[in-house]
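On to subunit A.
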Amino acid sequence: MNDRSFPMIRPCTWVYLLLMALTFFTWLVGMSGMSGFGISMLVLGLSLLKGQLIGDYYMGLKRVTSFWRWVIVIWLLLPGSLIGLAFYLSYS
Partner candidate 1 sequence: MSEPAAQAVIGEHDRPPGDLAIWIFICAELLVFAVFFASYAFARASHVELFNQWQQTLNRDYALLNTLALITSSYFVVRAIAAVRENRPDTGLRWLLGALAMGALFLAVKSMEYAEHYSHGINLRSNLFFMFYFSLTFFHFMHVLMGMLILGVNAAILRKGGYTAENHRGMETGGSYWHMVDMVWLILFPLVYVMR
Partner candidate 2 sequence: MKYQSQAVAKPYFIAAIGLFVGQIIFGLIMGLQYVWGDFLFPEIPFNVARMVHTNLLIVWILFGFMGAAYYLIPEETENELWSPKLALAMFWIFLVAGALTILGYLLVPYARLAELTMNELLPTMGREFLEQPTITKIGIVVVALSFLLNIGMTLLKGRKTVVSLVMVIGLTGLAVFFLFAFYNPDNLVRDKFYWWWVVHLWVEGVWELILGSILAFVLIKTTGVDREVIEKWLYVIIAMTLITGIIGTGHHYYWIGTPEYWQWWGSIFSAMEPIPFFMMTIFAFNMVNKRRRNHPNQAAVLWALGTAVMAFLGAGVWGFMHTLSPVNYYTHGTQITAAHGHMAFYGAYAMIVLTMISYSMPLMNGRKAANSNKSQVVEMWAFWLMTVSMVFITLFLTGAGILQTWMQRYTDTPMSFMEAQDKIALFYWMREFAGLVFLVGLVLYIVSFFVGRNDPEAVVEEKATA
């Protein structure tokens, strides 16, 4: 057991709270009806961040230095970029 006098909050709990917060933010953007390339990319970027957090902390890939961590990174970046490109094209 550790020496701290207050209950330790696990890292996965911090991640959970962050994920919830980011989700609320996305929902608020939706409710506000904001549109446009900038806000869409912000929302997309946040969702990719959420994905990375799941990959690193929930799937336990943070400490896995190999191939598999890269699979998730690439899965987030590549389709993410394609989606970004498609949205960019749609605004022109």
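Inclusion criterion for the candidates: all candidates are chains of the complex that A comes from, given by their letters.
What we mean here is this: a residue touches a chain if its C-beta (ideal position, glycine included) is under 8 Å from a C-beta of that chain, and two chains touch if they have at least 3 such contacts; residues count from 1.
None of the values given here were measured: they were computed from a predicted structure.
This complex places subunit A in touch with one candidate out of 1 or 2, and it is 1. On the subunit A side of its complex with candidate 1, the touching residues are 1-2, 8, 10-13, 15-16, 19-20, 23-24, 26-27, 29-31, 35, 40, 43-44, 46-48, 50-51, 54-55, 57-69, 71-72, 75, 78-80, 82-83, 85-87, 89-90.
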